[in-house]
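All protein chains but one are shown in place.
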Amino acid sequence: MKVAEEAAPGLRRPSRWLDLRGRHEGAWAYALNRLTAIGLIAYLYVHLGVLSLLAHGPSTWNSFLATTKAPFFTALDAVVLLGVLFHSLNGIRVVLTGVGVAVRWHRLLFRSLMALAAILFLVAGLLWSIRG
Amino acid sequence: MTAESVAVDLEVLRYRPGEGSRLENFSVQVAKGTKVLDALDAIWATLDHSLMFRRACHHSSCGACAMRINGRERLACVTQVAEAAEEHQPIRVEPLHNLPVVGDLVVDVAGFFARMTASDLVITRSAEPELPVSVDPLPASLSLRQVVVPEDLDRFIRFESCIECGICVSVCPSMAADDGFLGPAALAGIHRTREATGDATESAHLLALADGDGGVWRCHSSFECTASCPQAVDPAGRIMSLRGQILARRWGRMWGR
Partner (left out) sequence: MRAGFGIEKRSTTSWLWQAATGILLLPLLALHLIANHFVVAGGERNFAEVAACMGNPAIVVLEVLFLVVVTSHAMLGLRSILFDMGVPTRWRPALGRGVAILGVLTVAYGIWLTITIIR
């Protein structure tokens, strides 16, 4: 015997959207949408904070740019782009099905949009490497 | 026990108010090809008379035995022991989520039915009480409508299929977060009642209820209710359809129609 959960096991728990055991792709889409939303909101403020360096003049901004060549920043850019692509394309599914369009094909719609996200990510990587 | 019986291991969530919860392991012998509900019956009959669980019809018509089996909401009466044991050993059995647990596997469904009442759904057909109670052949005067099966049968989903099992409420991420949400079953009920009623006032009230704070806009489009419904009621499809109807009404009002 072991303690499984705290008292009143069936009561509401707001964090339950993160518990994806036994769930289908719709719940995964919702949870990932939330996670990317939280990440993108955080990134919005990081981005705005970084842009404040522009107010300090050319030397501050240009020396900051030199530090962004580090692999860490490229990796961060890739993560942000993945988040943006997932959130945007899943958003199209949420809006379309949310007004009654393609409701019966929501799974196919989700899979197609995620395939498109993967293609766009690869294209972006290709552009990134060509541009240098 | 006959040669046809097999040993089954289960871990069942035990809970009593004030005592907290724990998983308790049981091993029972059940007949081959049996269902999880039969295994629970065997535990109750042979090992522990204090085990609380709900069941009635044993053939997926009453919805009483909805529970979480290996983390997935299912009807215990139609879930094969062999299949469940293949997924996870021992078979884990827990109560539904998002409803208060009364004890062990029994949840308090009062809130669920309060929502169903709000939807004004009457599942019993109005013609039923008029049918003869005797076992005599039906009188010739009683004309029965011929049932026409539509060609696109997969789209012909009757909400009356709802067995009010509460699975859609357990799987819904919005239900987990918001006490004021009407939930998938009640919103699907509103959709169905609006289809059936000829009363314009009733229909408008129900649409306003669906458009209210506890209504369709709280849904996060996870479609878990539709994916998990054992009766193919498609609550998510009906929620999306209600949204379309609300938008059409708002659009009409904007242009004074």
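Residue numbering begins at 1 within each chain, and the chains themselves are lettered A and B in the order written.
Definition applied: a contact is a pair of C-beta atoms (placed from the backbone, for glycine too) under 8 Å apart; a residue touches a chain by one contact, two chains touch by 3 or more.
In this text, all values refer to a predicted model and were calculated from it rather than measured experimentally.
Q: Counting contacts across the entire complex, name the shown chains the missing chain touches.
A: Result for the missing chain's touching partners among shown chains: A, B.
Q: For a quick check of understanding: of B:V102, B:A118, B:A196 or B:A248, which residue touches the chain that isn't displayed?
A: Missing-chain contact among the listed residues: B:A118.
Q: Using the document's definition of touch, tell me which of A:V46, A:A75 or A:V95 contacts the absent chain.
A: Of all options in A:V46, A:A75 or A:V95, contact with the hidden chain holds for A:V95.
Q: Would you mind spotting which of B:G18, B:G180, B:G198 or B:G256 touches the chain that isn't drawn?
A: B:G180
Q: Which positions on chain B touch the chain that was left off?
A: For chain B, the residues touching the absent chain are 114-115, 117-118, 120, 174, 177-178, 180, 182, 186, 205, 208-209, 211-215, 217.
Q: Contacts of chain A with the missing chain: which residues?
A: Touch with the absent chain occurs at residues 12, 14, 17, 34, 37-38, 40-41, 44-45, 48, 51-52, 54-55, 57-58, 61-62, 65, 68-69, 77, 81, 84, 88, 91-92, 94-95, 98-99, 124, 127-128, 131-132.
Please note the rule applied: only the chains that are shown with their structure count from here on.
Q: Using the touch definition up top, name the residues of chain B that touch chain A in the complex.
A: Interface residues on chain B, with respect to chain A: 13, 15, 17-25, 68, 70-73, 94-101, 107, 171, 173, 175-177, 179, 220-224, 227-228, 236-237, 240-241, 243-244, 247.
Q: Can you name the residues of chain A that touch chain B in the complex?
A: Listed in rising order, the residues are 1-14, 16-17, 21-24, 26-27, 29-31, 93-94, 97-100, 103-104, 106-107.
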